[in-house]
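What you see is part of a larger complex, with each chain still in position.
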Amino acid sequence: MANATLAAGDREAWSARLKDLGFWAEWAALVGLVVLVIVFQALNPTFLSAGNIASMLVAAAILIILAVGQTFVIATAGIDLSIASTMTLGAVAFGQAYAAGWGLPLSCLLGIVASALVGVANGVIIARGKITDFIVTLGTLSAASGLALILADGKPVTIIDPVLLGLSTGGLGIFGWSFVIAVVVALVAHVMLFHTRFGTHLLATGGAPESATAMGISTERIKIAVYTISGTLAGLGAILLVARIGAAEPAANTSFLLNSVAAVVLGGVSLFGGRGTIIGPFIGAMLLVALVNGLTLLGVSQFYQPLAVGIVVVLAALLTRFQR
Amino acid sequence: ACASGEPAGPGVRVEAAAAGGPAGQPRIAAVIKGLDNPFFQAMKQGIDDQARAGGVTVTVQAANSITDTTGQADKLNGLAGQDFSCYVVNPISGTNLIQGLARLSMLNKTVVNIDSPVDPAAAKSANVKLATYIGTDNVEAGKMAGRRMTELLPSGGDVAVIGGIAGDVTSGARVQGFQQGIGPNLKVVQTVAANWERQMALTAATDVMRANPNLVGFFVANDDMGLGVARAIANSGKTGKVKVISVDGNKDALEAVKAGTLDGTVSQYPYAIGHMGVEACQAAAAGKTLPPNVKAPVEMITKDNADQALASTPKPFGAYDDPFKALIQ
Amino acid sequence: MTARPDPGTSTDGALLRCENVSLSFGNVRALVEVSLTLRRGEITALVGDNGAGKSTLVRCVSGIHRPQSGRIVFDGDEIDFHSPEDAREAGIETVHQTLALVEDLTVWQNLFLNREIVRRLGPVALLDRRAMQSRSKEMVSTLAVNVPAVRSRVRRLSGGQRQAVAICRAAGFSSKLVIMDEPTAALGVQETARVEELISRMREEGHSVLLISHNFIQVMRLSDQVWVMRAGRCVGGRRTAETSGEEIVALVTGAAGQ
């Protein structure tokens, strides 16, 4: 009885939700993604072929991992502008270690540690120095790419390793290993954000830092932690990047920076902090990748692609208008 | 030495021992495009090596990136106020350095233009006097790649082009040349911009192959992206079926050509360009008249000559014309 | 709730003692050599004009500010809280004037902020959402009239509902001292009555309460001891039983000396 009533209540709640524009807004990225998929599939049937899906998923993996890191930072009302250069530095550190014969596991570790250290530096300067996130990470953006250039002496290192090659080409059915890793990262991040004390404290820090402090939460520690997480994930991204292109390069990777933030915001996470999901940015990243993939498949001219990307981003964001 | 193409500036006789420095010992400042790319690093190496060999001092500055037009202008202006007698410049665009160059010409400093040419009309209107131009013709490099592609694919088919940043001049010239160079059997079905990034080139090439299953070849505007495209081809199991030719001749690319993952690269020799740039300064300082337009060597590297190319990199393996060598002897 | 604290742990009955506490913000001397004591198991009131420094004193005791000079003795030990965390550990819960709620979190998340109930699964500790939600429902229903849903975000609550949530949070965890900075300022009659009831009940259960209020009738009705602040100084203290509303008003306005 009681159960039946509950279920009926649930059903009602759902149908009310579906009528509520706010509900659609929370899922703007998903709605956008579905619309895109339908449009592209109608225009070019290879879009939803297994092969194309597989390559989209692999292409999305690095962006998803960076977007997850960025989500943690943005949920505390910060922003990590250095995320792409940190990845570059991690890749170069990894490449140099590998070239120096450290072996794969140690080199991977070094790459992740190097990136994590940049994250720690960001966090410590922001939290202890009480400087705006924007300017600190802008500084480390520059510093990390400088370090990467110095370490690599400006030259790419080609890395041919069967394990890495397997990582970038093998997988479970259409799910490449790197996508599988990204999914695992997202799952862990989701649990951290919504099912641990750390996650609650993080959202409190982002939403109302003074209230959080008054309740005894160390907002400094939280800040340091989120930047460390972001740096570490950039390091993981670095390894996937090296695996993907088979080389460690001191290139700027600027597109990853703006795309990681775009994925987070498209995913419905407020830049003012205090709110956030992991699934949103996940789908946001997929949306951005699917968009470029679809436009390329359709043979849209290179000059028209930026215009199309811009319009789709604004349209998807229009959906979030009805949020809250 | 100089046959084809309109020179950017007339071969002016520069007064020996321009401002500062003892006669025959120029103080050189070089402004090049960007050091995050091996191409320009090789150029810097050429400059440094010749400077060391000739016992002259040289300061090399580069733009932040290959698109940083105003940043490069700022750097030239920063150096222009100082006591150098000879400036070697590799402008990002035809006109972005005009302002600084006009100032240098007013001060009667020697200006050696390398790699990318200064726009002749702009130079004329701003009274910029260039001592000489040393460089490679990117259109010509594209043509060589096009001809090679036609050789590799005698039966023709669809090919795609992966360019640098949309709207980039160098990329545009190479692509234009490629289109002129290919025979009537080959058809360019798609052109994609991959921002000079290997990762983006990989993704783009994967998508392009998906959209055009009958694709038989890629022309890629530089080696770094070329290696990404080669990777994409390997990933989709089409090694050998889809040909890739890129431009630059970096060490990694040469090795890839040797290994067969890359089907060819049009090697431009930035090392030689930088090297000759310094020689030109030395010659000018010695009071010699410089040839107005010097062509740097370009070679098509294929599996056959890859070993040779690798052995001598970053220098060209074949003999090439260096008119300045005689002048400073 | 907790067992009645033993009143004999320190020689006198004082739970909290501020001695010559001073604090300035730039040129503003918010606290000037403030000295006062709070006895165990009593309701102590702190009154004074707007800007007299009451909230600033509270923030010193609850670890948000550190006094620039003077000392604070709590439960027999001199304290030097570096953070509100320390104060909460030591057993001081505070309802701040600003309420210190996180608008984007739900009512239950706010109630258990930094006091979360967790289930251990090997090395990881996961939140026990159900337990917290059902406990929250109990806590809120004792106080509020228009009971807000514990799963709704605080952003949606009215001013009075928010204040109720903040008071619940402070009262809901066993502590030696509960500080309430104008807890009924935004409350309706019924809610005010319930909060006053709650405060009296806390005294009965052996908690000490520091109450800041501009409502002198309330102060006279509830408190055992009144301290008066004026322009950053503590200008006097009276046993409530031995004073009158008029005397307190005179102290507040400066019409009477200590």
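Order of writing sets the chain letters: A, B and C. Residues in each chain are counted from 1.
Operating definition for what follows: a residue touches a chain if its C-beta (ideal position, glycine included) is under 8 Å from a C-beta of that chain, and two chains touch if they have at least 3 such contacts.
The model shown is predicted, which means the values in this text are computed figures rather than measured ones.
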| note | The full complex in this file has the stoichiometry A x2, B x1, C x2
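Just so we're on the same page, only the chains that are shown with their structure count from here on.
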| Is the way these chains touch best called a line, a ring, a star, complete, or other? | line
| query | Using C-alpha centroids, which chain lies at the maximum separation from subunit B? | reply | C
| Whose Cα centre is nearest the centre of all Cα atoms in view? | A
| Taking each chain's centre as the mean of its CA atoms, how far is subunit B from subunit C in angstrom? | 73
| said: Quick check: how many Å separate the C-alpha centres of subunit A and subunit B? | reply: 36
| task | Indicate the whole-number Å distance between the mean C-alpha point of subunit A and the mean C-alpha point of subunit C. | result | 42
| message | Please output the residue numbers of subunit B that touch at least 2 other chains, ranges allowed. | response | none
| note | Given the complex, residues on subunit B that touch subunit A span 35-38, 41, 65, 163, 166-167, 189-193, 195-200, 202-204, 206-208, 210-211, 224, 227-228, 231, 235-236, 252, 255
| field | In the complex with subunit A, residue positions of subunit C that touch it | value | 62-64, 83-89, 94, 96, 98-105, 109, 113-114, 116, 118, 124-127, 129
| said: Touching residues of subunit A toward subunit C in the complex: what are they? | reply: 191, 194-197, 200-201, 203-204, 206-208, 210-218, 274-275
